[in-house]
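One protein chain is absent from this view; the other protein chains keep their places.
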Amino acid sequence: MSESMTMVDAVNLALAHELEQDTDVVLLGEDIGVNGGVFRATAGLLERFGPHRIMDTPLAENLIAGLAIGMASQGLKPVAEIQFMGFIFPTMEQLIAHGARMRNRTRGRLSCPLVIRAPFGGGIHAPEHHSESTEALLAHIPGLRVVIPSSPARAYGLLLAAIRCPDPVIFLEPKRIYRAVKQPVSDNGIALPLDTCFTLREGNDITLISWGAMIKETLEAADQLAQDGISCEVIDVATLNLLDHATLLASVSKTGRCVIVHEAPHHGGMGAEISATLAERGLLDLKAPVARVTGFDTIMPYYRLENQYLPNSADIVEAARQTLEFV
Amino acid sequence: MSESMTMVDAVNLALAHELEQDTDVVLLGEDIGVNGGVFRATAGLLERFGPHRIMDTPLAENLIAGLAIGMASQGLKPVAEIQFMGFIFPTMEQLIAHGARMRNRTRGRLSCPLVIRAPFGGGIHAPEHHSESTEALLAHIPGLRVVIPSSPARAYGLLLAAIRCPDPVIFLEPKRIYRAVKQPVSDNGIALPLDTCFTLREGNDITLISWGAMIKETLEAADQLAQDGISCEVIDVATLNLLDHATLLASVSKTGRCVIVHEAPHHGGMGAEISATLAERGLLDLKAPVARVTGFDTIMPYYRLENQYLPNSADIVEAARQTLEFV
Amino acid sequence: MTIAYQGEILFSRYLDATGKAVDTVPEWAEQPDTLVEYYRQMTLARLFDSKAIALQRTGQLGTYPSMLGGEAIDIPTAALMQAEDVLIPYYRNHAMQVMRGIEWRDVLLYWGGDERGSANPAQGQDLPNCVPIATQCLHACGVAAAFRIRDEKRVAVTLCGDGATSKGDFLEALNVAGTWQLPLVFIINNNQWAISVPRAMQCGAPTLAQKALGAGLRGEQVDGNDVIAVHQAVSRALERARAGKGPSVIEAISYRLSDHTTADDATRYRSNEELKAAWEREPIKRLRNYLHDRGWWDENRETQWQQTANARVQQAVQDYLATAPDSAGAQFDHLYATLPVQLSEQRERAIRQAEPGGRHHE
Partner (left out) sequence: MTIAYQGEILFSRYLDATGKAVDTVPEWAEQPDTLVEYYRQMTLARLFDSKAIALQRTGQLGTYPSMLGGEAIDIPTAALMQAEDVLIPYYRNHAMQVMRGIEWRDVLLYWGGDERGSANPAQGQDLPNCVPIATQCLHACGVAAAFRIRDEKRVAVTLCGDGATSKGDFLEALNVAGTWQLPLVFIINNNQWAISVPRAMQCGAPTLAQKALGAGLRGEQVDGNDVIAVHQAVSRALERARAGKGPSVIEAISYRLSDHTTADDATRYRSNEELKAAWEREPIKRLRNYLHDRGWWDENRETQWQQTANARVQQAVQDYLATAPDSAGAQFDHLYATLPVQLSEQRERAIRQAEPGGRHHE
């Protein structure tokens, strides 16, 4: 029995599912209780699971991360919400110095099965600091998995996987598409794998690689290109650490051409890692340089200019055409 | 009149020079006063410039960053020391949310001429958390310059430039070579440019690109390869943001082959950005895939295994040979 | 056992909820000038607030945080600061910023998604709005430290909410301010809520002012709906700071009469009764009653003033709406002191794609 729902509903569904299945799962964050989260991702959970398991914390993200790590060290499975990714920076010392390495530094005596959820990205006319994409900062840290869904169904399946993962997972939710589309999601408790890309569309002429909200524009670009008879393979990376090289390399070895799309700034974004890997390990397969369509190397502007910053489908089409024209 | 000195002495010299020249320059950090810094980089400065300009703070890195930003907003030029890069994470909210964007968000009404200095990298048998290299986290942030010297003279000239820079600079000091070599440094007040790579050795067969302490192993590798008649061009990137693409591309267009070397983990390291850029913009020049010689995608192990983690010159030679053999 | 430390927090209030004096009012409050001016500024702020919310509701403004209920804290504080002092605001102190030099238009620009809202040179070295909670408290310490380093008799004033007092930044700031005896005033607008989290869930202590004691500095609590009490506390704190006698923390007890921001719906988490009760204690009515009782204000003046105030706000809205978006290249023009060569290609692309026919033309 599957119901049509938005991504934020799917997040809520996955949380409820795991809270129900596993009493070690607890939620903590700011405004996640009575208020049900500023995006309503935790709506109804306090009522259903009580204040011992759904905890509004004092206002401090470093606290939230530290609490969650302490809880996780005792075998709980905390799922913490950071209200916006722009406020995730205070958690970084805890995540890098402790969360990512609790298992390693105790040689497995203790571990850190926690999930940090945070909405991220631009495009919703939000105030300052509410629109950035800094996934590359987290994906560079050994020990932290970084997972980003791009549809309601993948949000459900990947979040289940993240909560069940015995190690820490940063789960970034592209808020621009929180409510953009509805999709049937069945509450079947089936998790998706955390270490594979999802090939959303098969194609032969060019591989378009993206994640999160930009999957929307990427698919639109693929549609537009299809009208000109160009067959795009579209891959949702989904997990930025650890990266599924096999799927990406196989696709590019087939198409020989590739455009990588992300909102985050160009310089040092995760597009660089993917582009570098494709060229280093698939140089002979490449018929054209890999292209990156990304945000600028500037600070995400306030919302009046945000569409001047965010890549759009025309940018992707343009980059794909240039790549295809390369001989 | 130039004196032979270590990198840490050169840092001290540059600090003293600017403190002398510009009364807006102030220093703050932990143990930088009477103690002269745990690495002695600020030795003697309290005595010379007094407690109003050389400030030991309470123990809190977030505080240090926030104080420095507040001071910088009023036109001071604070140079803050973070004792080890492993403790820089509490500063990230301040650096990303404020330091990097003070000028932009006020359209130039205020600015943030600050320098954050931090020793980084492994290889000195230090305790846990004292050996990591996370420069990629900072270099991805638009608005933050990230600068890394690799010799006493460059430490002096680049630090002068960093202090004089009207915008924030993260100045990372490779502590493994703090005292590794002495070099004549003249206290001539001449700054080096913050936006160019330094070509340390010219060559024709392959370009070796690195920064910080790994320059040492990279030059050793170049020596070893020279014995086999292989001519290496060795480039010290020095400034990781903003990157001097021109020099890197020109070199690789000449040699057609490239090995990038860094201590930080492979996945999402700054090597990825450089490798990607070389392949994207210089694909036709490349005679072989760019190779990266890096730390593993693991947490820097405690010191008994650190040499198993850190790349060495043999690794670089090996990668260079493979690159050269590629046809 | 011996006593190693004793401390206390005093609470002060002059006017009760109806505007009756419950304590001997200070001399200046026996004269009309200051209080009438406060009244004007407070009502102007409230008027602006309702206009801004209306703009947001009609899609003409982004998310907007209302000042409703905080007027008696912000107005006297801004009025008492000297021009050369520096304000380090949080995101709810629009009226203070305007009193210190910017235009109401600038406030709309900021919340309307335009960086130029923080660019007005009239505000001097004041810091811009601060969204990341409590981070501004550390800037305030840096600003105050700069005064000390330069031996200037200036004071830094910073504000934050009750929720902000839970974040490490706030406490690190108090700690360094106390240790370095900085010329600094911290004002907590304890409006009882941090979005949906009530005051009691932020901190187990009976007052927030006592966090000052932990850091070795002065703390006091005032009725934040009482403009006289706030004036007195802020005067004390500013004088002490200016005289080199160190920093203070003022906890002003108010109530957030609005939703957290226009993006919030407070009926989800708080009761109508509580809100109604808070409206009984609100700051403007209290002051109006006091002014009326003294014969310093009446319906006539109210009507006239409302007209003036309305005109000002209308003008601000017009100016705001007439401001064209910044150029696409502006994203690059203020990031660094000079445009780095590495960004020039990106900047040109941004400009090109925003032009008519460009991929991002709107």
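Here the chain labels run A, B and C in written order, and each chain numbers its own residues starting at 1.
The criterion applied here is as follows: a contact is a pair of C-beta atoms (placed from the backbone, for glycine too) under 8 Å apart; a residue touches a chain by one contact, two chains touch by 3 or more.
What you are looking at is a predicted structure, and each value in this text was computed from that prediction instead of being measured.
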In the whole complex, of A:Leu63, A:Ala221 or A:Ala279, the residue touching the missing chain would be A:Leu63
Out of A:Ala16, A:Leu110, A:Ala180 or A:Ala226, only one touches the absent chain, namely A:Leu110
Across the whole complex, the chain not displayed is touched by subunit A residues 26, 52-53, 55, 57-58, 60, 62-63, 65-76, 78, 93-94, 97-98, 101, 103-111, 142-143, 166-167, 195, 242-243, 245
Residues of subunit B touching the missing chain are 30-31, 33-36, 38, 56, 58-63, 86-87, 90, 125-130, 266, 296-299, 301-309, 312, 314-315, 318
Per the touch rule stated above, subunit C touches the missing chain via residues 1-12, 23, 166-169, 171-172, 175-176, 178-181, 201-207, 209-217, 221
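The definition used in the following text is that only the chains that are shown with their structure count from here on.
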Taking the mean of all protein C-alpha atoms as the centre, the chain whose own C-alpha mean lies closest is A
Farthest CA centroid from subunit B: chain C
Subunit A and subunit C have mean C-alpha positions lying a whole-number Å distance apart equal to 36
Rounded to the nearest Å, the gap between Cα centres of subunit A and subunit B is 30
Taking each chain's centre as the mean of its CA atoms, subunit B sits from subunit C at a distance in Å of 40
Residue ranges of subunit A touching at least 2 other chains are 62, 86-87, 90, 128-129, 296-299
Multi-chain touching residues of subunit C, meaning two or more other chains, are 115, 131-132, 168, 330, 335, 342-343
